[in-house]
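Missing here is one protein chain; the remaining ones are kept as they sit in the complex.
Then we have subunit A:
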Amino acid sequence: MSPKAVLGLAGALIVVLIVSSSVYIIPETHRGVLLRFGELIQTDIEAGLHFKVPVIDQVREFDVRVLTNDLPARQYLTIEKKPLDVDSYIAWRIQDVDQFYRATGGDELRAISLLQSRVDTGLRNEFGVRTMHEVVSGQRDELMEQLVARIDETVVNELGVKVLDIRVKAIELPQSVSENVYRRMRTEREKLAQEFRSRGRELAEGIRADADRQRTVVLAEAFATAEETRGEGDGQAARIYADAYSADEEFYRFYRSLTAYGQTFSNKGDILVIDSDSDFMRYFGDLQGQARN
């Protein structure tokens, strides 16, 4: 009974072993290849539960998730021979596990280093036909798209790798060039500062001039209006006088003369030298005033 049980147990164990070694699971993130005596007999095995012949068959799994790898910063020359320090990264994944296994032996690091040198060459070429301005602002997208297209074409077939994207992280000027840029920026700012100050003076001068003009105009207008008003006053007064005095011009003359005399000689200090023959003295010796004429 007991040896039987042991035997049964051992048998069960062997069965479990065989089953477990003939069943394998490929997770969703991976793809597998099946090798029989080193020969690739099944490729691109999808996720799920699969069977194989124990011992004879071997399974290799490859992570087919997207990978992003930083590429080392390199210096590239633009078409105008300006050096730029370029830091980039690459997003890629294993597309054709079969080819990938053959090309790299399933070694991601090797794949990266192969990709890296291709990207390096590609970037050098793309930078070499563009100006710095195009690289920095205008054509980043085009540059990258062309580069990706060119590299992807070859590496899919050669490495079994799909390049999703190559992106420039940083395009920087070398330190020596940066100094020049700083100097230029400073000069630009100085220019701007000068412009602000001068414009301030210009505006201020304009405002002052305008103020002076306003003052002059206001005063001149006031003067004009004032003179006009005075003139009106004089005119009206004259009309009043004329209206009144024209009623009897002779009497007015007489009356006005008398008023004038009275006002002229109102001070004891005044001295009056009179020709007794004058009209003024007309009545002096003749009450009727007729004697003279």
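Keep this in mind: a contact is a pair of C-beta atoms (placed from the backbone, for glycine too) under 8 Å apart; a residue touches a chain by one contact, two chains touch by 3 or more; residues count from 1.
Note that in this section contacts and distances are computed from a predicted model.
A.B. asks: Looking at what's absent rather than what's present, what does UniProt name the missing chain, "Protein HflK", "Zinc ABC transporter substrate-binding protein", "Nitrite reductase" or "Helix-turn-helix transcriptional regulator"?
C.D. replies: Options "Protein HflK", "Zinc ABC transporter substrate-binding protein", "Nitrite reductase" or "Helix-turn-helix transcriptional regulator" considered; the missing chain's recorded name is "Protein HflK".
A.B. asks: Which one touches the absent chain: A:Val66, A:Ile79, A:Val129 or A:Ala149?
C.D. replies: Reading the full complex, the residue touching the unseen chain is A:Val66.
A.B. asks: Which subunit A residues would touch the chain omitted from the figure, given the whole complex?
C.D. replies: These residues of subunit A touch the chain that is not shown: 1-2, 5, 25-30, 46-49, 63, 65-68, 70, 89, 91, 132-133, 136-138, 140-141, 164-165, 167-173, 178, 181-182, 185-186, 189-190, 192-197, 199-201, 203-208, 210-212, 214-216, 218-219, 221-223, 225-230, 232-234, 236-238, 240-241, 243-245, 247-248, 251-252, 254-255, 258-259, 261-262, 264-279, 281, 283, 287.
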